[in-house]
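All protein chains of the complex are present and in place, except for one that has been dropped.
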Amino acid sequence: MEALTILNWVLDGLLGVSLFSLAWLALASPDIFKAIVLFISFGLLMALAWVRLNAPDVALAEAAIGAGLTGALLLAAFARLEDISIGASDGEEVQSHIQHDSNEEPK
Amino acid sequence: MERSRWLLPLLLMLCLGLGYTVLSMPEPVEGLPEMLVDNMEVAGVSNPVTAVLLNFRGYDTLLEMGVLLVALLGVWSLGGIPDYRESSPGLVLDIMSRQLVPVLILVAGYLLWVGADAPGGAFQAGSLLGAAGVLLLLCGWRIGNRCSGLPLRFLLILGLGMFVVAGTGLLLIGGEFLQYPSPVARELILMIEAAATLSIGATLAAMFLGSLPGGADK
């Protein structure tokens, strides 16, 4: 029984640390595509955390939505964003009054 | 950068304060769970989460179907988002989607049915249906012009409509709004759940497409 408790604590600690670091990396990585993929894996691990918290209903919903649908939505929006920027770069010039605050994003 | 110097200490203070609040939160004296356990036999289903979602707090779910519908209307009214680039899905995805979509629909039906007594229910089943729809959309399938008008809209409002019809019907036969009589509670809940599942699936897939279907077909 004692060993099982320690094992549970280790599992919870590992899960917590990896959840936090995945969220951190997803929000801090400079590449947006990488950020989205990390966020999807964050959603998958969240499903495990719900199971640990005795909430299997929430785990099912999170596995289907948090990992599947949100990821598909984000990736689709990212692809369309790239499409638009490719289309805009060989098209007309970007309007000038919002041109000069582009000191953060190279893209 | 005046702002960034103050940001980190403020956020740390917020983190500490919230953490302290969470740790020192008192135990609830009068338990909502006990009340729920006492009333489970009139709920009609034995899964407590489904009982809460569809029976005890049916208003929440009713309004949530409304939220989904309004969000979809918002997406549609923004309109004019270009469709995805035309690209053939490739042989593997094409064949796999043909195998996977029926399985997904079957699993969604199972989750819906089993949700009365075990983990599962309308939301999980609906999001699986939505995932099946997304898979189809990724493979280049688009809803035909024949179905994109009235049938699609009917499907989208089915969940909310079924809720309202059931509630109003109960009002008319002399009960309270959304207070199911115990003998038929299980059947009513299953009916509403089935409608909600179809609606949630259709809404999520339509949100993924992003623009009003039908116009893009031409």
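Before moving on, here are some points about what is shown:
Per-chain residue numbering starts at 1, and chain names A and B are given in the order in which the chains are listed.
Note that in this section a contact is a pair of C-beta atoms (placed from the backbone, for glycine too) under 8 Å apart; a residue touches a chain by one contact, two chains touch by 3 or more.
Assume contacts and distances are computed from a predicted model.
The listed options are "Cytochrome C biogenesis protein", "Spore germination protein", "Putative tricarboxylic transport membrane protein" or "Na+/H+ antiporter subunit C", and the UniProt record of the chain not shown names that protein "Na+/H+ antiporter subunit C". Hidden from this view is one chain, which touches subunit B at 4, 7-8, 11, 14-15, 18-19, 22-23, 25, 27, 31-33, 36-37, 48-49, 51-53, 57, 60-61, 64, 67-68, 71-72, 74-75, 78, 81, 121, 123, 126-127, 200, 203-204, 207-208, 210. Although one chain is not displayed, its contacts with subunit A can still be listed: residues 8-9, 12-13, 16, 19-20, 23-24, 26-28, 32, 35-36, 39, 42, 46, 49-50, 52-55, 57-58, 61-62, 65-66, 69-70, 73-74, 76-78, 80-81, 84-85, 88, 94-95, 97-98, 100-102, 104-105, 107.
Quick note on the criterion: only the chains that are shown with their structure count from here on.
The mean-CA centres of subunit A and subunit B are about 21 angstrom from one another, to the nearest whole unit. On subunit B, the positions that touch subunit A within their shared complex are 47, 49-50, 81-82, 84-85, 111, 119-121, 123-124, 127-128, 130-131, 134, 138, 204, 207-208, 210. Of all the residues in subunit A, the ones that touch subunit B in their complex are 56-57, 59-61, 64-65, 68-69, 72-73, 76, 79-80, 83-84.
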